[in-house]
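Here it is, the structure in full.
Excluded from the complex is one protein chain; the other protein chains are retained at their positions.
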Amino acid sequence: MRVIADLCVVPLGTGVSVSSYVAEAEKILKKRGLSPRLHAYGTNLEGEWEEVMDGIREVHERLHQMGVPRITSNMRFGTRTDREQTGADKIRSVEEKM
Amino acid sequence: MRVIADLCVVPLGTGVSVSSYVAEAEKILKKRGLSPRLHAYGTNLEGEWEEVMDGIREVHERLHQMGVPRITSNMRFGTRTDREQTGADKIRSVEEKM
Amino acid sequence: MRVIADLCVVPLGTGVSVSSYVAEAEKILKKRGLSPRLHAYGTNLEGEWEEVMDGIREVHERLHQMGVPRITSNMRFGTRTDREQTGADKIRSVEEKM
Partner (left out) sequence: MRVIADLCVVPLGTGVSVSSYVAEAEKILKKRGLSPRLHAYGTNLEGEWEEVMDGIREVHERLHQMGVPRITSNMRFGTRTDREQTGADKIRSVEEKM
């Protein structure tokens, strides 16, 4: 089951600046082949269900190892059985109608 | 790694009423021991990381089996290493300060 | 236009404990008649669009006044034109099917 997701990771207890943790998350997701595409309030990613969830787990584990005591994440994730679709397909589909 | 989560599952392509699918999701999460607590815009759940993610995967798979062609979910999920905390602890902690 | 919402407010730069800020948010939403119902990962609220959005604005402004330098919130919100529905109706609709 393929999943297209959008993840926003928020480290708590480490001050107002979170960009170094977000950068680390991007590196992990990229290394795992989940095609992260960073935007201003999260990152798109996609892959097989297990791969995506395991990647996000590594992000939480790694940030805790870096000293973050608490993490609250927010994720949108979609699956469909009617047809195959990538994140790039979704964007193209909207842009054609604009 | 324990996780406290809040899940909102949205079936697409099945009309405006989604309650029968949400009810099925609750049953699956309950059966799996994830302590779902339904509210008006989602459900709280908690457990070990793998258990929680596997439960949500079963929800998506089951809804697709029921004929839902597309599902878009939204989830908040938190982990912490500084201390153990349940969802009930979180509510109590806020209520004591009100 | 009535809206049913679910709000999760996350103060950054104030340490790992956020419950005192969440308690303050609940008080504001209650005082404004938005019927907040706290759960383990946010709070349900409902009302007219303007009332809801103005209430959430007051929450952000008040938390900043309390010294929170940065706030990241997450909200689900729904509107419908086919019929009137409260948050309690939504819960009842699911529970009848369980």
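As written, the chain order gives the labels A, B and C, with residue 1 at the start of each chain.
The rule we apply is simple: a contact is a pair of C-beta atoms (placed from the backbone, for glycine too) under 8 Å apart; a residue touches a chain by one contact, two chains touch by 3 or more.
Being a predicted model, the structure only gives us computed values, none of them experimental.
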Identified contact with the non-displayed chain, of C:A23, C:M75 or C:A88: C:M75
Residue ranges of chain A at the interface with the undisplayed chain: 4-6, 8, 16-17, 19-20, 22-23, 26-27, 37-42, 44, 46, 74, 76, 78, 80, 82, 87-88, 90-91, 93-98
Residue ranges of chain C at the interface with the undisplayed chain: 1, 13, 49, 53, 57, 60-61, 64, 69-82
Touch residues of chain B, complete complex, unshown partner: 8, 10, 12-13, 15-16, 18, 69-70, 72, 74
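Everything that follows uses one rule, which is that only the chains that are shown with their structure count from here on.
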Top chain pair, ranked by number of contacting C-beta pairs: B-C
Cα-centroid distance, chain A relative to chain C, in whole angstrom: 25
Intercentroid distance (Cα basis), chain C paired with chain B, Å: 18
Residues within chain C bordering two or more other chains: 8, 16, 74
